[in-house]
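The complex appears here minus one protein chain, its other protein chains still in place.
A and B are the chain letters, set down in written order, and residue numbers restart from 1 in every chain.
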Amino acid sequence: MLHYILRRLFLMVPTLIGMTLVLFAVVRFAPGLTTGGGAFGAGGQMRNQQARAAAEQAVKKRLHLVDAQGHDIWLPMQYIYWLNDTLHGDFGESVQYNLPVATLLKERIPVTLSINLVVAFIVYLLAIPGGMLASVKRGKSFDLFWGFGTLALFSLPIMWVGSMEIGFLANPQYLDWFPAAGIHSTNTMWMTFAQYVKDYLWHIVLPISCLSYGGLAFISKLKRAAMLDNLGQDYVRTARAKGLSELTIVTRHVFRNSLLPMITIFAGLIPGLLGGAVVTETMFSIKGMGELMLTAVFSRDLPIIQAEAFIGSVISLICLLITDICYALADPRVSYD
Amino acid sequence: MTETATPEPLPAVGEARLRTYWAVVWRRFNRGVLNRVARAWVLVLIALAVLVPFLANGSPYTAVLDGQHHYPLLRNLTRLDWLLLICGALVLAGALVHRQLVRRHAEVDELRSAQVRWLAAGLLVAAASAAGLFGFYHDYLDTRDYHALQRSGQLHEAVFAPLPWGYKDQEPLELDRTFAYPTREHFLGTDGNGRDALARLLWSSRVVLAIGLISEVIALVIGVIYGSLMGYFVGRVDILGMRFVEVVEAIPTLFLLITFVALYGRNLFMLMVIIGLTSWTGIARFVRAEFLRIRQLDYVAAAKAAGLPLRSILFRHMLPNGLTPVIVTFTFGVAGAVGSESVLSFLGIGVEPPTPSWGSMLNEAGNPAETFRWWLAIAPGLLIFLTVFAYNIIGEGLRDAIDPRLNKME
Partner (left out) sequence: MSAPASITSPESPLLEVTNLQTYFGTEDGVARAVDGVSFTLFPRQTLALVGESGCGKSVTSMSILRLVQTPPGRYAGGSIRYRGRELLNLPDKEMQKVRGGQIAMIFQEPMTSLNPVFTIGDQIIEAIGLHQKVDGAQAVAIAQHALQRVGISDPARRLQEYPHQMSGGMKQRVMIAMALACQPQVLIADEPTTALDVTIQAQILELLRDLQESSQMGILLITHDLGVVAENADVVAVMYAGKIVEYATVYELFDHPLHPYTKGLLACVPRLGKEGQRLFTIPGQVPSPLQYPLGCRFAARCTECQGAVRERELRENPPLREVAPGHWMATWSAPGFADAKETMPSLSFRRPRVAAARTA
């Protein structure tokens, strides 16, 4: 088993390298990399031509576009230097906050990841039974309405849902059930742990509902399809011929087999949630990865943008690795060596 | 027990007689009520996109100014407006021609060659008009504010469009009609700049449809080429190619979109390209899978044994068949592209003002935690929802029509 994990890690290296290459290239060839206002710290406010040129050179040195003497560095070496910096956690300094990007990320990643994990948990908890039920009642009115409903849910734009929720559920003008911003109230310092947890949960109800409905719709559709697919398989016929009741067949045989696509989809769920997090965090003023990414775009804070893209991809790859391992555990047909 | 042996008689004329694969799929698709509704919605949107200058425009059809008759609306139509009109008319004509051709030609081969001829003619006309328009016609820059003229009494006998506002026309600042509540004059109120919300809503259909379709077409082209190359060459090309696909899929889509926009700018064309560049992987996978599957089939081995080069087998026989699941992916992709564009516009990094888009209108509705202007927020969101929903319904409907076994009880 350890051998399997090591092998998967090993196979992930080319993907990681490819990903870093893509990110490097995308950023490196962006127009106005070193000169544009606020780009990588060139600070385009300087009026003096000389000062601006000097600042630009400083940026170029920091980005390893030129070496200490001012000569241009060969492109592949630029990549190596960049990769070296990144792997050491040196993502540069943010122009907005004047802090190292790594510090900012350290604050923000746990916020986003914790919310995303809760969402993933809820999604699986609700989607799997929903999909199972729909597959068992296939063709009947429950299934038809359910199919329509999930497709509708899936099509709802997340920002609209968020707007409506905040506008109607978090607004003193209408129903003021939930808070509209942040994940903690301002007086958390005087709370007991239980109150703190309750406060946290009260705050994240709306953001979580925003993030989870899409995944819920998608995964329960997938579960239903997987169940139906398995219900048509020959081994179900054998199970019936053995004398098993429909209930046992569905809950033991079919369920077990239909879990496999559920595992595979996890690899795509968290990265998808990261995207959704950008919108949700912005709307609910939650200081997470997504909100940082967006503000970085407006201030053209390229170090943050690059770092976020990189971290996001790394998280993605980690999820992929976890998925592979879980799948190997679940499906005996996958060999360990 | 006696059985009758009469098969159902085939209809004498019309599309029903056609038994080609796509005709059967189309017929099955149209049997679903929901599918027909979704299809109708998309057609309404397309019609809206084409005809909107005539429906919501700040320039009147006719007016008398300084004693002279003017026809401002027609004069102010841009090249794009004319081109869309011509294309819309061609498509309509094409539908009618198609119906006639099906009626007249019984054999599929005849039908196909007739279709190709008419299609070529239509494309020629479209290309010629595009060339003519962009070569000779110039957009007329009309800076007159017809509403102001009307208010000051200089304009007489003015016949405005049903909705007398364009997407750029602002109420003058002194009237202080920003964020106005819906009135009879402005059915959905006005936005932060005093622009009529309903007019912007209608004009957004162009942006939304354009980005949806064109970015997906870009994704389609990239995906088909990439996938077929992988499936054709196999071996190392395939392995390397799949690694790159995984790399693109590993980066969270919205992050990639945001990165691109931050670095490369956000004009309309760039947006279409960017969205296309992030959604081609699904199509590439499908095409590759089809190619790989068909390589294994017996008839390919037989054709090769008979001396046919693999290339002609792959591209003449496989690509048409392999595109079947791609159509479904394409439709879902359009839904996704519309969604992505609206998210980007909402975040403020999509289309640039004053170009209207439902996503940016949601943004302009303001922060709902402060003053919640629900009348500005409900309509654009609803339209995004309906459009994405319609495309998703069509995608599912096509999937069920192509392979009804997947959903039915069999």
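The definition used in the following text is that a residue touches a chain if its C-beta (ideal position, glycine included) is under 8 Å from a C-beta of that chain, and two chains touch if they have at least 3 such contacts.
Because the structure is predicted, anything quoted here is derived from the model rather than measured.
Among A:60, A:108 or A:253, the one in contact with the hidden chain is A:253. In the complete assembly, the contact with the undisplayed chain comes from A:330, out of A:16, A:191, A:314 or A:330.
Per the touch definition above, the residue from A:144, A:205 or A:244 contacting the chain not shown is A:244. Although one chain is not shown, part of chain A still touches it, namely residues 139, 233-235, 237-245, 253, 256-257, 330-333.
By our rule, only the chains that are shown with their structure count from here on.
Taking the mean of the C-alpha atoms as each chain's centre, chain A and chain B sit 29 Å apart. Residues of chain A touching chain B in their complex: 14-15, 18-19, 22-23, 26-27, 30-31, 138-139, 148, 151-152, 154-160, 162-164, 166-168, 170-171, 173-174, 180-181, 225, 228, 268, 271-272, 274-276, 278-279, 282-283, 285, 293-294, 296-298, 300, 302, 305-306, 308-309, 312-313, 316-317, 320. Considering their complex, residues 34, 243-244, 246-256, 258-265, 335, 339, 342-343, 346-349, 359, 362, 365, 368-369, 372, 374, 377-378, 380-382, 384-385, 388-389, 392-393, 396, 406, 408-409 of chain B touch chain A.
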